[in-house]
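Every protein chain but one is kept in place in this view of the complex.
Right after this comes chain A.
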């Protein structure tokens, strides 16, 4: 059971600074637009959910912000500078299913990959990087599994490894693509607690999220997306039936217990 005590909701710690600014972002696969003219400002220090139906372009939005996909139009700035110049401020947790977990490597090795960006070309990770990776493993409770071949980890454990890899980057902004997908309740609580810790440390966290029930409980900021941006703002102000209906196209009633 997910207990309320573990995940008490705090008020947004936003400082008024804009961490991520997306302007006129349009993405299309062939001729079909996946994202249409998105303008988005993500304030510093929020824990934000991106919600929307399947095919709404949630993952695409994150991937275009991170430069993995090339948009047709639009620009992305991180703390008022183009993303390309600010990469080291941004960490990414891809969907767990996007990689081959039978790859011959260990949990520690995957987490070490988080240090590759700051190392740059050719230079290999040393003692310092290894120490950072072990600390990240400790944080996600995976230290006992550091030498485990990654295929022998459970889905939840693999997700924690991905999270640890992003933590090692010591970024200011974290983008996570469905980190709660296919994990059990224990892992879900462990992950959300880490995300809240990140927010407490002044970091900005953006999460593609599917479970509408937990949005008010986990997040303080939310963006509704369905090809176009429907709404964005504090959960307490805009997480309502009206926006849900606009986003999901059906008469959606939030049955959130107060």
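Going forward, a residue touches a chain if its C-beta (ideal position, glycine included) is under 8 Å from a C-beta of that chain, and two chains touch if they have at least 3 such contacts; residues count from 1.
Methods note: contacts and distances are computed from a predicted model.
Enquirer: Leaving aside the chains you can see, what is the UniProt protein name of the one that's missing? Options: "1,2-phenylacetyl-CoA epoxidase subunit A", "3-isopropylmalate dehydratase", "Manganese/zinc/iron transport system permease protein" or "Beta-ketoacyl-[acyl-carrier-protein] synthase III".
Expert: The missing chain's protein name, per its UniProt entry, is "Manganese/zinc/iron transport system permease protein".
Enquirer: For the chain not shown, which residue from A:28, A:113, A:134 or A:231 touches it across the whole complex?
Expert: Counting the whole complex, the residue in contact with the absent chain is A:113.
Enquirer: Among the options A:26, A:149 or A:245, which residue touches the chain absent from this view?
Expert: A:149
Enquirer: Considering the whole complex, which of A:43, A:71, A:94 or A:216 touches the chain not shown?
Expert: The one listed residue touching the chain not shown is A:94.
Enquirer: For chain A, which positions touch the chain that isn't shown here?
Expert: Against the missing chain, chain A presents residues 63, 66-68, 87-88, 90-92, 94, 98-100, 103-106, 110, 113, 116-117, 119, 121-125, 149, 165.
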